[in-house]
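Missing here: one protein chain of the complex. Every other protein chain is in place.
For reference, chains read A and B in written order, and residue numbers begin at 1 within each chain.
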Amino acid sequence: MELELKVRMDRLRKARPLVHHITNYVTVNDCANITLAAGASPVMADDPKEAADMTAIAQALVLNLGTLNERTVSSMLASGRKAREIGIPVVFDPVGCGAVPFRTAAARTIMETVRPSVVRGNISEIGSLCGLTARTNGVDASSADEALDAAGVARAAALRWGCVAAVTGAEDIVTDGVRTLAIDNGCAAMARVTGTGCMCTSVTAAFCGADPAHLLESAAAGLIFMGLCGEIAWAQAGGRGLGSFHTALFDAAGQMDGETLERGANYHEA
Amino acid sequence: MELELKVRMDRLRKARPLVHHITNYVTVNDCANITLAAGASPVMADDPKEAADMTAIAQALVLNLGTLNERTVSSMLASGRKAREIGIPVVFDPVGCGAVPFRTAAARTIMETVRPSVVRGNISEIGSLCGLTARTNGVDASSADEALDAAGVARAAALRWGCVAAVTGAEDIVTDGVRTLAIDNGCAAMARVTGTGCMCTSVTAAFCGADPAHLLESAAAGLIFMGLCGEIAWAQAGGRGLGSFHTALFDAAGQMDGETLERGANYHEA
Partner (left out) sequence: MELELKVRMDRLRKARPLVHHITNYVTVNDCANITLAAGASPVMADDPKEAADMTAIAQALVLNLGTLNERTVSSMLASGRKAREIGIPVVFDPVGCGAVPFRTAAARTIMETVRPSVVRGNISEIGSLCGLTARTNGVDASSADEALDAAGVARAAALRWGCVAAVTGAEDIVTDGVRTLAIDNGCAAMARVTGTGCMCTSVTAAFCGADPAHLLESAAAGLIFMGLCGEIAWAQAGGRGLGSFHTALFDAAGQMDGETLERGANYHEA
């Protein structure tokens, strides 16, 4: 399977897609900055009175459950429907799905109503979309779930919901149910900085917005981009600590180019 | 026109005005930190039950539309009225005005009801307050609008609304409709970090809070302060990348002093 990462990176930088986010207030600044650094343009708007209108002028939509509430879930549904209507990709991050009933139900409603193009989460979150996993530990995968076969869970979600599914963790899996890639980019420190998962979702949406006809390849590019930023940032600043590593993620994202992405990608079919 | 930047900077540090913000959740942390680094004291309170009371003990008010919703717009109106009643400056940032109808209407309502002392935005946002521009591209100026005469648009807004208007971009313009300054501080990387516009608004409010009798000069000082922070941060950290540059903005803001501001200012009448 050919990801054409160089072409894909150049296309994103040139297309500069507008990526509408309805997302959480914990990691939203990082999501905006990683979207900018990757070469796209972020916009955040979550009121029911304008969310769908903002989606209508965007090239991709991120729905992120991080700090959902009834008002924003309603905006997510309206924006999601608008996105499907105008044919732009919807990338869904079911943060904390499986931890508490309201969140799990909201995630299921979004899956059923919006039918996202891509869904990305940890194994507990993605598994719980198919009833395959135990309880999510807040926004982290539970250790019981971490013992499961990530590729199997991702494929089940992709087939159940007719979407591209990405399960991220020590190794990342991305699949459309038929073709499956395992990605080994990334580093352990990414789990010790909040928002690296959310940022991965945002970057994935940026790549999808620049090439909506190739969602699996675009999603894979997003995962590789984020993982490689983690590796570069760790090499650059890991020795100084987590704060410096966090800052260096954006250094790496802004300086990423097609050659570096192509050369640094570490994946295989699974 | 004499800006007295050294005096102005010293006065801000000494007065330490309390700057009440009703602002977005994307860039709010950066707004609080730049306000602190500039020498003022930020406070954020957006519930209708307390917003106007918080304004009543402040020396300046920031209204920023970034992630507006019906609840916060109502607080903005109440706080704005309180600010006018007690005579403290209101600095308005119509983020995304011109992108979607709800946002444009909210901005117009705030202009009409509150009559802000200063309004700051990109050319699409400020132009759309006067019906002069095409559609805003999310929170960015559209390329069609960027071809317009910024000084003309700023002057039109200042005269139409009886306020100081600032249009920021590659060159910044600030005017009260009669006296107009063009400011050439700043650097290209500022457009690649989210929130540099919002931060500029916050710093402007800090300067206005310290000298409400000189709004044009205070607004100019805010734009110059922010632009100069960008230049210093770029020289210090630009080579490392966008994350390091972002961090260095706060380094520069905290270390800014009157002499540096005076010496680094780069503006002319326009």
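Simple rule for what comes next: a residue touches a chain if its C-beta (ideal position, glycine included) is under 8 Å from a C-beta of that chain, and two chains touch if they have at least 3 such contacts.
Keep in mind the model is a prediction, meaning the values are calculated, not measured.
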Looking at A:135, A:179 or A:214, which makes contact with the chain not pictured?
-> A:135
Where B:9, B:37, B:114 or B:242 are the choices, the one touching the absent chain is B:37
Residue-wise, where is chain B in contact with the chain that is not depicted?
-> 18, 20, 25, 28-29, 32-33, 36-37, 41-47, 49-50, 53-54, 57-58, 71, 246-255
Identify the residues of chain A touching the omitted chain, counting contacts across the whole complex.
-> 24-27, 29-30, 66-70, 96, 99-103, 135, 137-140, 192-195, 240-244, 246-247
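Note that only the chains that are shown with their structure count from here on.
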Cα centre of chain A to Cα centre of chain B, whole Å, reads 32
